[in-house]
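Sharing a structure, written as structure tokens. Questions coming.
Only a single protein chain was left out; the remaining protein chains are all shown in position.
Letters are used for the chains, namely A and B, taken in the order the chains are written, and counting of residues starts over at 1 for each.
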Amino acid sequence: MSKEKVAVYISKELYERVKKFIETQGGFSTIEEFVEFVLNEVISEEPTSYTMSKEDEEKVKERLRALGYI
Amino acid sequence: MFEDEFKKDSDVRRGKYTTVSIPITLYNRIKELIKDTGFTSVSQFVTYILREVIASMEREKLESSMISEEEKKRIIEKLRKLGYI
Partner (left out) sequence: MVSKPHGNKLINRVVVGRRRDHLLEEAKELPRIEISETLAADTINIAHGVYSPLEGFMTQEDYIHVLHDMRLSNDIPWTIPIILDVNPEDIVDIKEGDDITLTHNNKPIAIMKIEEIYGWDKNEYCKQVFKATDPTHPGVTKTMGRKELLIGGPIDLLNDIYEPFEKYRLWPIETRVLFEAKRWRTIAGFQTRNVPHLGHEYVQKAALTFVDGLFINPLVGWKKRGDFKDEVIARAYEVLIQHYFPKDSIVFSVLRMEMRYAGPREAVFHAIVRKNFGCTHFIVGRDHAGVGNFYKPYEAWEIFKEFPDLGITPLFIRESFYCKKCGGFVNEKICPHSDENRIRISGTKLRRFILRKEKPPEYMVRPEVFEVILSFDNPFIE
């Protein structure tokens, strides 16, 4: 994986809240480590979006139209 | 490299925002994920997720009851008198 990083903005207050939490909780040595962990968790929960070609979508719509659904 | 679509520089200079660095691969995945979802920037999404996660973890850490047995008895007595139980 590339080591290159990008900065995202969060409010100072939220930063402090996260910092305080991981300090009392333990398990993470830096905020960045925690943020990365949380984001990876959340993202892996997202179902992989299935992709459909424009033609396929048109075909399905056509059928739905013919059946009177739309 | 900074994400520039989120807040104006002036906000940062005022000291309202701070930065957290995440791997570019992760950044790009999130950017793709939030397309057409109402989130207008990766920063906004990260803020939302952090608040959601932190709040639920803070809640889990809390002990279930903070009321002493003695206090509970006194309250139940009062509730009984008032006809609530």
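One rule holds for everything that comes next: contacts are C-beta pairs under 8 Å (C-beta built on N, C-alpha and C of every residue); 3 or more make two chains touch, one makes a residue touch a chain.
All figures in this text were calculated on a predicted structure; none of them were measured in a lab.
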Positions on chain A where the hidden chain makes contact:
11, 13-14, 16-17
Omitted-chain footprint on chain B covers residues 38, 48-49, 51-52, 54-56, 58-59, 62, 64, 66-67, 71-72, 75-76, 78-79, 82, 84-85
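The rule we apply is simple: only the chains that are shown with their structure count from here on.
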What residues on chain B touch chain A, complex-wise?
1-3, 6-7, 12, 15-27, 29-30, 33, 42-43, 46-47, 49-51, 53-54, 57-58, 61
Complex contact set, residues of chain A against chain B:
1-12, 14-15, 17-18, 21, 25, 31-32, 35-36, 38-40, 42-43, 46
